[in-house]
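Here's the structure we're looking at; comments come further down.
A single protein chain has been removed from this complex, and every other one stays in its place.
As written, the chain order gives the labels A and B, with residue 1 at the start of each chain.
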Amino acid sequence: MRRLIAAGFGVAIIVIAAVLLWPASTAGLVLYAALDYAPAMGKAFTKKTGIPVRVIRLSTGALLARITAEGHHPDWDIGWFDGATAAVSLDQAGLLAHGLRPPVQLTATGRSMLPPDGAYVPTGFTLAGVFVMNKSSTLPPPTTWDDLAAPPYHGVVGMNDPAISGPTYPALAGMLKHAGGWPQGKGFITALKANGLQVFAKNDATLAALRNGTIKLAIVQSSAAVNAANNIDHDLTVIYPRPAYVLPNVIVLPKGLHGRALREAKAFIAFAESPAGQAIRKHEGEGDSYYWPVTARSAPRHALPALTTLDLATLDATRWGAREKSVLAWFAHAIDGAGS
Amino acid sequence: MKFGAAGLRAAIMAGLIATFFVYPLVRLLVMPFLSGHGAAGNWPAFVVSLLLSVGTAIIAAPLGAVFALFTTMAEGPVARAATLTLWGLFLTPSYMLTTGWMIIFSSHALRATLAGQAFFGVGGLLMLYVVKALPFSALVARATLAAADSAPAEAAAIHGVPFILRVRIGLRLLAPSIAVGFAIAVIETMQEFGIPATLGVTSHVPILTYAIYQHLAETPTDFAGASILCWRLIAVAAVFGGLAMACRRQGAAIQHGRMRPPARQRPTLRRELAFAALTGLFALVGIVIPVVALFVRALQPLAASMPHAGAVLRSLGFGMVGATMSLGVAVLILRLRAAGARRMIAVLDVALVANMAVPGLVLGAGYIVAFNNDFLPLYGSRLLLLIGYTAGMAPLALRMMQGALDDLDPNLVAAARLHGLPRLTRLVDIEGMLLIRPFTYAYLLVAAAIMFELPVSELLYPPGATPLGVAIVTLDQMSDYAASARLALFGLAAMAGLALVLAAGVTLLAAPRRLRPA
Partner (left out) sequence: MSAALAIEGVAVQRGGRLIVEEAALSLSPGECVVLAGESGSGKTSLLRVIGGLNRPARGTIRIAGVVVDDAAATFIRPELRGLGMVFQDFALWPHLSVLENVAVVIRDRVGRERKALALLDQFGVASCAGRLPATLSGGQQQRVGLARALAAAPRLLMLDEPFSSLDVETRETLRTELRALIVETGLGAICISHDPADIARLADRVALLEDRRLTSCTTPDAMFARPATPYAARLAGLCGGVEVEVRQAGSDAAIVLGSALLAIPGGGARLAGAAQALLFWPRGALALAAEGVPATCIGAHFEAGHWQALLRLDGLAAPVPVQCTSPPPRGAVALNVASDRLHLFPSSPPG
């Protein structure tokens, strides 16, 4: 009896260990994705092509850190996330494959996002930072970034931490660029800090702070803002700053990907840009479904304003990607105060 | 000494230690020298953390000594409740404690109060740190006290030594306990990761462990910079660890062979009440308030979905397998010790002390650097995560198993051998059954520690297999406290379930067959 129970326990541990450690199927593609629609896209792609896709959902920050840590021994075949600047950072570290072909029928905005070496493919875009307020708020709605340094906004503005929230660096870069570039723009951010700027971890945390009254104005990514205003709290309203900085979502492939895996990964890129793929992204993408396509074959969701009504600006991904490390280090030191 | 099975075991053990402890640490710690990375910055995080740790220890060490004194000397319900509270505080993962308090201060009204302001600054950190450090200093002080003899104090009383002198004798007995408690509190606080990781950027105080984590797992990653910070963390552990050892030795010098532990006495009502208030305060701040907050928020049907639900069972599995591996390593080491491989024992002791000075965060960082190459491409695998857990928990497992073995009468095992019992019978029916209760206790403790582990998990979890701690902290960062509270409570329930199943199993196993003689 004792031996039976002891053996039973031993077998149970071995079974659990086997289940935990059983190697995942190596067939097919491993997709590291920071976008809500990735799992649905993976399934649809497998259904269409028969190529299995293992989708690993990560936050943008965790995804980028993970790709960096894996370095030249990547466990991934496709990376899909927000931020051309981040892609440039990875490329400058020598981690990305080059020569990816751009999608067909690119829009003008889409063309403006193309990298010279084909290190990433833009698959759509959101806006790096928009303003979200309560409709009932007595705060005057700001129109441009400069307004935020004014007295009415003292102590009521919150943004994400660019070290944790991947899509926030482009927003920060946009603010810096608007204020004269790097390092001249530092003064503006320091002025915001002096005006009581608060920093939260990610979009959700900043929006939660807005809803519970800790702040009165949140600077978050447009997709999170529109999703919150349309699906979570109808009392919220989104204000598009002038200018609003374009945040491309991009697909990257690891350096050294070759043969069948490379062919299959390219097939996935094509599927992501196809009308069928874009339809899935818009219907099963939760917050991330609020993006503007970069191909002429697809239209954005209705809740999004027409691009013609916005004052769009793009960031030079190469230049701002190269600066990312120093900008973030400065921000962590001067603004966060935490961690560094 | 013959080179036989013990020699082989020693060689395997040495290989494991070299591969999974020495090599990754060396790889990590030589990085700044190889890369010529001169980022000697980040001093604020170090200085602030050190000041906070010392401040925490200044508060926690005397309180810990008081707890230790009361729980070893006094009898009655208050002393028992105090012991229970200490273990409760010890076992509550720091990020759950922090999550509970963050839930409370997530309301804007409370956040705006003076208490709210303080919570997200040094005050909050100090409170949480003291709550977490208290059980460490108290339990360490208790171990030192339990080994102390009552005779000097009694002799002083009988021989009519004046009161002041008696107090001095008492203090001399107590001083090593307080000093050891102080050193341990500094080390534990310095290495604490769950609290700053949960507070994250909402706390505007730079903390060393969180800075290390940011260098490793957030953009931009900077391994050499992390390595420099790790050096500082280890240096503090080494300095205060040395202090603790010196104090313990000092404590041992005033003990002698035949000792009688102090007799428990019912304390005076006034003392009992005062101590009840102190215990109540810590139970409230460290257990009751955060757990109630978790419960209340978990019940809110704000968002009925529970993201990362799979993390509960996954981490339970990690805990069970990891605990098996840790205890396996512990048993292997103890057998090596028993076999008396002297050089091996010395190596093991050094490795164990070093392992205690190296927090999971540093070990995890070493693993990322060391196991991401063509020879050992383990990074990103569940196996490496499990090995990381095992390496981190082996000292705890070892201490617990050592205690169990020390309590076991060696003659019981000798009797089984001398009377010719087959190996399996000895292993299962005799040794196994004799050790099953302490073994199960150690197993549950290690399994729980792994299930709720944070730093190694954060750094080493394979994509797509988020462990429980990471899931909870991630949800905290998204301010989804309802989901994080639910996850935490489900985790606790799962662990309680495992404990119940194992307890039932043990009862079933250990019950003697009460035969009616024919």
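Here are some notes:
What we mean here is this: a residue touches a chain if its C-beta (ideal position, glycine included) is under 8 Å from a C-beta of that chain, and two chains touch if they have at least 3 such contacts.
As the structure is a prediction and not an experimental result, all values here were calculated from the model.
Taking every chain of the complex into account, the absent chain touches B.
Which of B:S35, B:T425 or B:T440 touches the hidden chain is settled by the complete complex: it is B:T425.
Here one chain is not drawn; of B:A10, B:L348 or B:M433, the residue touching it is B:M433. Touch with the hidden chain on the side of subunit B covers residues 409, 411-412, 414-423, 425-426, 429-430, 433-434, 510, 512-518.
Going forward, only the chains that are shown with their structure count from here on.
Put simply, the C-alpha centre of subunit A and that of subunit B have 37 angstrom between them.
The touching residues of subunit B, counted against subunit A in their complex, run 41-42, 44-45, 106-108, 111, 200-207, 210-211, 214, 216-222, 314, 317-318, 320-321, 324, 368, 372-374, 377, 379-380, 382-383, 386, 424, 428-429, 432-433, 463-464, 474, 477-480, 505, 508-509. By the touch criterion given at the top, residues 1-3, 5-6, 9, 13, 16-17, 19-21, 24, 32, 54, 56-59, 61-62, 64-66, 68-71, 73, 75-76, 86, 89, 161, 163-164, 166, 169, 199-205, 207-209, 212-214, 324-325, 328-329, 332, 336-340 of subunit A touch subunit B in their complex.
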